[in-house]
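Read the structure below first, then the notes.
Only one protein chain is missing; all other protein chains are in place.
Going by the order they are written in, the chains are A and B; count residues from 1 in each one.
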Amino acid sequence: MTPTLEQLAQRGNILMLVWGAALVFSMHAGFAFLEAGSVRKKNVVNALTKIVMDWSVSTLIYFAIGFPIAYGIHFYKPVAQIIGDADNFNFIHFFFLLTFAACIPAIISGGIAERAKFGTQVLAGGIFVGLIYPFYEALMWGRWSDQVGALFTHIGGAAFHDYAGSVVVHAMGGWLALPAIIILGARLGRYRSNGHSDPPPIHSIPYVALGSWFLMVGWFGFNVASAGKLSEISGLVAINSLMAMVGGVVAGALASKNDAVAMYNGALAGLVAVCAGSDKYHPLGAVVVGVVAGLIFVKAFTLINEKWRLDDVLGVWPLHGLGGAWGGIAAGIFGNVVFGGQGGVSFVSQLLGTLLCIAIALVGGFIVYGILNRTMGFRLGAKDELLGSDLTVHSSKAYPEEVF
Amino acid sequence: MTPTLEQLAQRGNILMLVWGAALVFSMHAGFAFLEAGSVRKKNVVNALTKIVMDWSVSTLIYFAIGFPIAYGIHFYKPVAQIIGDADNFNFIHFFFLLTFAACIPAIISGGIAERAKFGTQVLAGGIFVGLIYPFYEALMWGRWSDQVGALFTHIGGAAFHDYAGSVVVHAMGGWLALPAIIILGARLGRYRSNGHSDPPPIHSIPYVALGSWFLMVGWFGFNVASAGKLSEISGLVAINSLMAMVGGVVAGALASKNDAVAMYNGALAGLVAVCAGSDKYHPLGAVVVGVVAGLIFVKAFTLINEKWRLDDVLGVWPLHGLGGAWGGIAAGIFGNVVFGGQGGVSFVSQLLGTLLCIAIALVGGFIVYGILNRTMGFRLGAKDELLGSDLTVHSSKAYPEEVF
Partner (left out) sequence: MTPTLEQLAQRGNILMLVWGAALVFSMHAGFAFLEAGSVRKKNVVNALTKIVMDWSVSTLIYFAIGFPIAYGIHFYKPVAQIIGDADNFNFIHFFFLLTFAACIPAIISGGIAERAKFGTQVLAGGIFVGLIYPFYEALMWGRWSDQVGALFTHIGGAAFHDYAGSVVVHAMGGWLALPAIIILGARLGRYRSNGHSDPPPIHSIPYVALGSWFLMVGWFGFNVASAGKLSEISGLVAINSLMAMVGGVVAGALASKNDAVAMYNGALAGLVAVCAGSDKYHPLGAVVVGVVAGLIFVKAFTLINEKWRLDDVLGVWPLHGLGGAWGGIAAGIFGNVVFGGQGGVSFVSQLLGTLLCIAIALVGGFIVYGILNRTMGFRLGAKDELLGSDLTVHSSKAYPEEVF
């Protein structure tokens, strides 16, 4: 029973998307361990728990509200007795795009670590995944993308281009985190009254590395399966992701004198930045995009945490917020033919689309976190924060067997 | 040299199955770390070692005996000088199904942790993978499945349906573990003579989480590649696996007040339960299946460990035994058209098939463990148990550099 060519192509689409979805799902293990390694031991269980809870709430809300908003496809009608090809594709398409949507709370989580209330954080994540993220997604990737694309083409000469989500996913997450970080305030003791900055030593470099590895490996699913259909799969996207990643590592190493956290985050910065134009760059252009992203991460981490004193624990605004915005803009530069790119991009459109994302994220973030902060409260009580969320929220230490 | 359509379809089958097999193989890393995190430090090396040894013995025995029993295909004849398409498919089919078979000792391992003899456990696992598991597999998936299907259709109106192994794999493993747990008895000091229950604090929540992540991610290979052929790959299976998983997380969180172990095991409970009907449920039906499985896990964990005082260390009977049985039965409920399912299932057949599995597992488990217990002994000596298997069986602590 050989399937027809059309059937085989459709099954190939599903295989590619489920391969990609499983890889991007594994990136959430990466978010979990990246945060678990970057906080203090008293908040490790909390870090590991938040990510799986955010994922679960995201799944239910994106299924019920977010995906229908973005793509106009909902699953409320009783599933047809015999599921057809279109249904199967919609299901797997939902799964793949969920793995993107669920990055939003996972990104924010790292910025507000060690001091946010569990319930408030989960609820805010649900609101973003259900409403704000899919609204921008609808504009750029979804049901209104044709009209928005026409508008941007009218203004800038080409539609806004974000192949795999530098802006739609990462900038959105990173710029939503900024209001949360501002509203929450720094961890107790993070900045001394005498002006001294006192970053608490982190729990585990191996967990930071493990988290980064899950993210780095999974990212190839993130970017490559963004082709959407097997017939559109692109080797260029893979190699550009690779080149930007290693550019970020090298930049992170040079800017930090071989600091492990900077190098592993440099890799991630390169990957954040390359998403938007990964189908457009020359591989050497992708290296440059990654190098710049790695440098932005190292410098802006100091800016937000030492100069502005906002206490972005994992540096998610430098990493996803600035890295993603840089990626959106960079696609309008290095995607052009003059830089060896594939062309069909507009700097003006990229800039406008990126600024629109930032504006939506900042407004949405301040409104949602502001309201939640005044109603249910966003910040842990001081005693709970000092004891750590592991004991006060989850009733368990990370290493229960340890006596101290 | 473009392959023909038939060749391409066959190669697509192999690609799907090797993708799935690699993912399910990675689930065994999950079993290893789930157990390593859930025991005491003195048995961490033992946990990590058992899984890789069980895997290896399972491979050799399932190759030599189990797979031929289940499917009538053996590899003893000299391989044809030129391997053909059918051979290549058989090879990869074997690998994929081995990754299921080898779950049996891996499941049992978590229930009998910290007190079983290494050699006895490995031998028992080999017997199950070589004889008992493939016997039931032959009935439900293998060489006798047509006849058994006809019989069940005669009795219940439809064949027993277990798409990805809630019953064939998980219930079998979980119910084989029960006799082992009963015969072994609880760990020394687990229950005090004054009646007090004293669960030893576990080693590492991060390892529990890491193990769960490997299992959660790998499960999408487990369920989706159970299509067997690329032409049968189903987006519905993927989304239902997802929905049951998150249902289990939410249920675990609510039933335990955000306990990390309950949430991560809740995810696994949902996944265990969804396997059987993952190609049949409406996604919302899958959520319900997962929620119930998560609740069963939390409640039955207390039942077996606190009320019955059997000391199922990881809760494998609640997770795989009850979760798998619930999954088998649930397929006969939520798989029906009235619940938005795809239909073609029978509650009676599902119940009978599940009970048959439980009966085989209990009888087989008591016989095998009973005989081994009387002949070679099943339980570690008290001194070895107190010192821990790491030093007494493997001559190494988990963290050799540590001085205490």
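To be clear about the criterion, contacts are C-beta pairs under 8 Å (C-beta built on N, C-alpha and C of every residue); 3 or more make two chains touch, one makes a residue touch a chain.
Just so we're clear, the structure is a prediction, and the values are computed from it rather than from any experiment.
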item: Given A:86, A:217 or A:376, the one touching the chain that is not displayed; value: A:217
item: Sole contact to the chain not displayed, among B:22, B:73 or B:151; value: B:22
item: Touch with the omitted chain, as defined above, among B:75, B:339 or B:366; value: B:75
item: Hidden partner chain, residues of chain A it touches; value: 5-6, 8-9, 12, 15-16, 19, 23, 40-41, 200-206, 209-210, 212-213, 216-217, 220-221, 224, 230-231, 233-236, 238-239, 242-243, 245-246, 249-250, 253, 257-261, 263-264, 267, 282-284, 287, 337, 340-343
item: Touching residues (missing chain, whole complex) on chain B; value: 1-5, 7-8, 11-12, 14-15, 17-19, 21-22, 25-26, 28-29, 32-33, 36, 44-45, 48-49, 52-53, 55-57, 59-60, 63, 75, 78-79, 81-83, 87-95, 98, 118, 207, 210, 214, 393-401
